[in-house]
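This report refers to the structure that appears directly beneath it.
Of the protein chains in this complex, one is absent; all others appear in place.
Labels for the chains are A and B, by order of writing; each one numbers its residues from 1.
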Amino acid sequence: MALLKVNEITKVFGGLIAVEDVSFEVNQGEIVSIIGPNGAGKTTIFNMLTGVYKVNKGTVEFEGKEIQNKAPREIVKAGMARTFQNIRLFPTMRVIENVLVGDHINIQYNFLDLLFRTKKFRKAEKEAAQKAIDLLESLELGDQINNYAKNLPYGMQRKLEIARAIATNAKLIILDEPAAGMNPQESEELMKFILKLRQNGHTILLIEHDMSVVMNISDRIYVIDHGRKIAEGLPAEIARDAQVIRAYLGSGGVEKDAEQDA
Amino acid sequence: MLLEQILNGVMLGMVYALIAVGYSLVFGILRLLNMAHGSIFAFGAHMALFAVAMQWGMPAAFVFSILMTGLLGMAMDRVILAPLRAKNAPNITCLISVIGVSYIIQNMLMICFDSTKKTFPKLFDFGNVEIFGVTLTSAQIMMFLIALVFLVILTIIVNKTKIGLAMRASRENSKAANLMGIDVKKVVTFTFFLSGMCAAVAGVLVSGYYQMVYCTMGTDAGLKGFSAAVLGGIGVLYGSVVGGIVVGVAEALAVAFLGGSFRSAIAYVVLFLVLLIRPSGLFGKDNIDKV
Partner (left out) sequence: MKILGEIYAKFTDFLDAKKKIVIPVLYLVLILVPFLFKSQYFLRVLCLIGIYAILTMSLNLIAGYMGQTSMGHAALYCLGGYFSGLLGSKLGWPFWITLIFGIIGGAIGGLVLGIATMRLSGSYLAVITLAFGEVVEMIILNFNSVTNGPLGVRNIPRPSLFGWEFTTSNGGFYWLMLVLVTIAVLVSLAVLKSKFGRAVIAIKEDELAAKLMGVNTAKYRVQTIILSGAMAGMAGAFYASMNRYIDANSFNFDISMTILCIVIFGGLGSIPGMIVGSILLISFPEVLRALADYRFVVYGLLLILMMRFRPQGLMGGLSKKPYKLPRGVTLPKALQARKEGSKGKQVG
């Protein structure tokens, strides 16, 4: 059974169809990429998966349970967490606090516990802090825990965002254009980092508009253009696909932006 | 009875609209709640009082008050807010600064004009006028008309003139406007002048209507104009006008049917209800959070 199974989801803004009948699957332990030119509707798909937008039609199944149109909180609890194209950390919180917010749903104690600093509270806080430190250390951010998120260099901010998503105990990590704004060397490093995440047992769904970035690390690739799925398959197949090449180079060189990717 | 109260409300509501527009103008460009607007309103009234005491006559008092109050608004922007903007200070910083300005203006008025209530001459008196079987005083009608004239002038300035175009451009996107060669600094200063002008006109009209001027008169009128602006969707000029009239009518009806003690708070009850249903006001644009 697929971990995530998306069946023919559609999103309409006003009269504009941003995403139409898109289906795809992600299996446990895979790195799956969704690629497409700017404005193809990729981020809209992610926003539907994570509960930011309502789905107009179709279903999203996670571990066999339908989760479309649920509150973002429910979706995170079900086991899906994301990053953002334009990094959205908590800028004036410490690195470790950012991760602790990610761990929020797993920390169990009530208001009275925190008011009276009960044993339960102290134990839960200690475990959470330890978990955050171990996680950051495993992602090579161990020396940054005291720093404020806004003071980190760009590449580390990306990593921290991923760390925050992992801290939710998500079974599936969704990365929205993680290489955006990076030079080729940086993005290569990031891809190595993503491969390492997979080795650590994480399943990853990735959006990218630059296909060269994801070619080497993806198990499977889906291609979206103008809100529709135009191809799917192994990276090598995608690279040769005539429709994909046309989508990227444009027929006549004009690239239409159907929807503004925010 | 009902119609009479509604008309009464509309007359007074026009003045609230004028105050509300003063808030909206500034908010539109700077996203700043100008909490000093009430004090600026009181300042306008006192300037007119000063001119009247000097025996300059009412028209001169009007002009004097508008000029002085407009200059005060500009000065506040240049001296206090512009340096903060240059430092990219957060909004709350500017908010607290204008609250500080408000304290200063209000207390300087108390020092210069003492804190008693002072009488102000009636603006117009040529009997009563009957409309739809309702008797309205000429003072009310003239108040309505003058406020209306100024609102029309303002609309023309914002919509038909070059500086108005620059104002609208800066409101949409001040960075882009700056790159297009618009002197945003100047536009902001001019906006403060217009906002001050609205406050002055409203100040003189209200003083003439109640025949009274006092230093803390700005607190109540300011808050009411403010809620009118938010009610209509702050930053939207016609919204402020509608908001002002709604507040005026609600107030008149409350006084007539619930009693005088409900007068000052009814505006807020309406505001509370409107914002519960439409969080961005009647004509405000929804802010969509993009991911």
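One rule holds for everything that comes next: a contact is a pair of C-beta atoms (placed from the backbone, for glycine too) under 8 Å apart; a residue touches a chain by one contact, two chains touch by 3 or more.
Only a predicted model underlies this, so the values are computations on that prediction, with no experimental measurement involved.
Looking at B:Ser97, B:Thr189, B:Ser207 or B:Ser240, the residue that reaches the missing chain in the full complex is B:Ser97. Annotation for subunit B: contacts to the undisplayed chain at residues 27, 31, 33, 80, 83-84, 87, 89-97, 99-104, 106-108, 110-111, 219, 223, 226-227, 230, 234, 259, 261-262, 264-269, 271-272, 275-276, 279-281, 289, 291. One chain of the complex is left out; on subunit A, the residues touching it are 50-52, 72-73, 76-77, 81-82, 84, 88-94, 96-97, 100-102, 104-105, 107, 109, 111, 114-115, 117, 121-122, 125-126, 128-130, 133, 136-137, 142-143, 145-146, 148, 164-165, 168.
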